[in-house]
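A single protein chain has been omitted; all remaining protein chains appear in their positions.
For subunit A:
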Amino acid sequence: MTTGASDPGAYAVRVRGVRKRYGHVEALRGVDLDIAPGEVHALLGDNGAGKSTLVKVLAGAVTPDEGSIEIGGRRHRFTSPRDAQRAGIETVYQDLALAPTLPPDANLFLGREPARPGLLGRLGFVDRKAMREAAGTHLRSLNSKVQDLGAEVGSMSGGQKQAVAVARAAMWGSALIMMDEPTAALGVAQTESVLDLIRRIRDEKGLPVLLISHNLPDVFSVADRVTVLRLGRRVLTAPIGEVTATGLIEAMTGADTLRGAS
């Protein structure tokens, strides 16, 4: 049921008792979640279980009614996505939030463009050369499939777009990277490429990743631990080696519910 860990320093991110209500719907009913440094943590659950809401709470996009978030032992209260970003949390949303007419480097640096040195920088001039070089270095370090740094992102394949969005999160995140169904729209090869990117974020950058997915093979392939939400409650957290697909599906759908329904 639970992780049982008690040392707060052992976790990069600790979520305690988070509640969020939308009118009559209780999307989150007191959720606890611990994310360890450098782990890929999969978040599973049926439609409407509250996964996206939990991610939005951690991203600062939704303010919870109750509960707390601790990062590296410090308590945070996010009132805007900016707050979460400042605390080191970066999110790859399902819609990616890329600017399709801009090249990858401008997308990686969007809102955080490097300034030219001196007076020009103070006047708002962007150091495009530095931006392009840093973007190239970063994408190469992730072994990314994005090759043409001059091409518009809108003209790229779905996998390449996803790679740009993930790379942006990895570039700026220092506490946690979150991804909401990053492989939902991708083919087999591109999915594998994104999963590889996730592993690289963990292994090369040492960052924890919180991954929402409906795809169990993906989860078994990339996750270190897994948490299942059902109807706004956490029903399971376990190392991936200790669960089976059947067990996860039962946790997601709720064996009780099934029995009750039939």
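Note that a residue touches a chain if its C-beta (ideal position, glycine included) is under 8 Å from a C-beta of that chain, and two chains touch if they have at least 3 such contacts; residues count from 1.
Here, contacts and distances are computed from a predicted model.
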UniProt name of the unshown chain, from "Ribose transport system permease protein", "ATP-binding cassette domain-containing protein", "Acyl-CoA dehydrogenase" or "NADH-quinone oxidoreductase subunit B"?
"Ribose transport system permease protein"
Among A:67, A:81, A:136 or A:247, which one is in touch with the chain left out?
A:81
Where the complex has a chain not shown, which of A:132, A:145 or A:230 is the residue touching it?
A:145
Which listed residue (A:38, A:67, A:136 or A:158) would be found touching the missing chain in the intact complex?
A:158
Footprint of the hidden chain on subunit A, which residues?
81-82, 85, 93, 95-102, 106, 110-113, 115, 123-126, 128, 143, 145, 148, 151-152, 154-160, 187-190, 192-193, 196
